[in-house]
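A single protein chain has been omitted from the complex, and every remaining protein chain is retained in its original position.
Now for chain A:
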Amino acid sequence: MQIIFGGAFNGKRQYVKENLTVGDYCWCEGTLPDTSAESAVIAGLEKWVEQQLLLKKSEVQIMQQINEICLRSTSSNYIWILTDMNRGIVPMDALERQMRDVIGRIYQFLFKEAKGVIRIWYGIPQTIKGADQDENLYENRG
């Protein structure tokens, strides 16, 4: 399981299409892959989360579903494209505030589970997890 992370319109999907998806991938935009999908790209997760919240699902139920996906993923067959949405001003809208909280906690969970995390900044990749410890900046004291 891998994560491609970054702000909106930074070229994350293009990066995945050009570099990671070799072979058959189910592209899930705003949905979760069904159990038959062996390889999948999960993008637009925030849209799925919004739907769940509108359906009055609890955060526990939402996390449960995310966890199930993680349990059936292996090292590289599931790619999550996650959009960084949590560096703005606190939203006026209650649903948006709730989304921000739920998304933030899902991302933390997924980052923990993922073997590798790559951050994309306007098309340029940076490995922030899974880079042979090079991501441990506190150790870079030379």
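The rule is simple: a contact is a pair of C-beta atoms (placed from the backbone, for glycine too) under 8 Å apart; a residue touches a chain by one contact, two chains touch by 3 or more; residues count from 1.
The working rule: contacts and distances are computed from a predicted model.
Asks: Given the options "Adenosylcobinamide kinase", "Beta-hydroxyacyl-ACP dehydratase", "Anti-sigma regulatory factor" or "Succinate dehydrogenase cytochrome b subunit", say which is the protein name UniProt records for the missing chain.
Replies: "Adenosylcobinamide kinase"
Asks: In the whole complex, not just what's shown, which of A:E38, A:D84 or A:E113 touches the removed chain?
Replies: Per the contact definition at the top, the residue touching the missing chain is A:D84.
Asks: With the missing chain put back, which residues of chain A would touch it? List them for me.
Replies: On the side of chain A, residues 7-11, 84-89, 91, 96, 99-100, 121-124, 126 touch the unshown chain.
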